[in-house]
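A quick write-up on the structure given underneath.
One protein chain omitted, others in place.
And then subunit A:
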Amino acid sequence: MSDFDFSVIAANWAFLAEGLRYTLQVTVTAMVGGILIGTLLALMRLGSITPLRWFAIGYVNVFRSVPLVQVILAFYLILPLVLQMITGKPTPIGAANSAYFTFTIFEAAYYSEIMRSGIQSIPKGQIAAGYALGFTYGQTMRHVVLPQAFRNMLPVLLTQTIILFQDISLVYAIGATDFFGAADKITQRDLRPVEMYTTVAVVYFIICFLLSRLVKRLQTRIAIIR
């Protein structure tokens, strides 16, 4: 066992790639869905309708106070029961599918805080200008405030997405096979932990590094537009 044997990577590449694909799919789904729901939550929180504001505050505080692993487990267990209540028949959805849902809902709490500060960073005069032109509240948000808030917050949103990408490894708790989970399963069978985990770490590093470079480039580009 003293020699490193990286052939374990090549031999299991297809399985690892399948795991990586799943990780990326959940990341993109939770990013898009999370930003959409997060934006709605931010608008509720900043709006004037009290019950909606309370709902948004409660939502964000609950999900930010519970460990992600626990939320993953809870949704995996509860979701089929809820679906059964709705449809009236047992509806197993599986670990892999429940993660899409869980991460979207969980990340929405974080994205909503980012969008909230983005919306609040837009000068009040911009909103007044939208209203003065005859825009409704919805039009002012859609055409004036949100595009600017989104653009201002893009680097932070992407940084959050990098964290999300790494956090998906926590689906090992419910036995789903993401990139890390795939490596973990192979390791338990082939007993090559050092080679496998090193490779996995390098791949995570490369992807996250490229993403953070992208964030940097976006930051300078946005600085020019402003």
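The rule we apply is simple: a residue touches a chain if its C-beta (ideal position, glycine included) is under 8 Å from a C-beta of that chain, and two chains touch if they have at least 3 such contacts; residues count from 1.
To be clear about the criterion, contacts and distances are computed from a predicted model.
Missing from the rendering is one chain, named in UniProt as "ATP-binding cassette domain-containing protein" (options: "Cytochrome bd-I ubiquinol oxidase subunit 1 apoprotein", "Carrier domain-containing protein", "Amidohydrolase" or "ATP-binding cassette domain-containing protein"). Here the missing chain is touched by one residue of A:144, A:157, A:186 or A:200, and it is A:144.
If you put the hidden chain back, the residue from A:51, A:67 or A:125 that touches it is A:125. Summarising the interface, subunit A meets the missing chain with residues 123, 125-126, 128-129, 131-136, 139, 143-144, 147-148, 151, 225-226.
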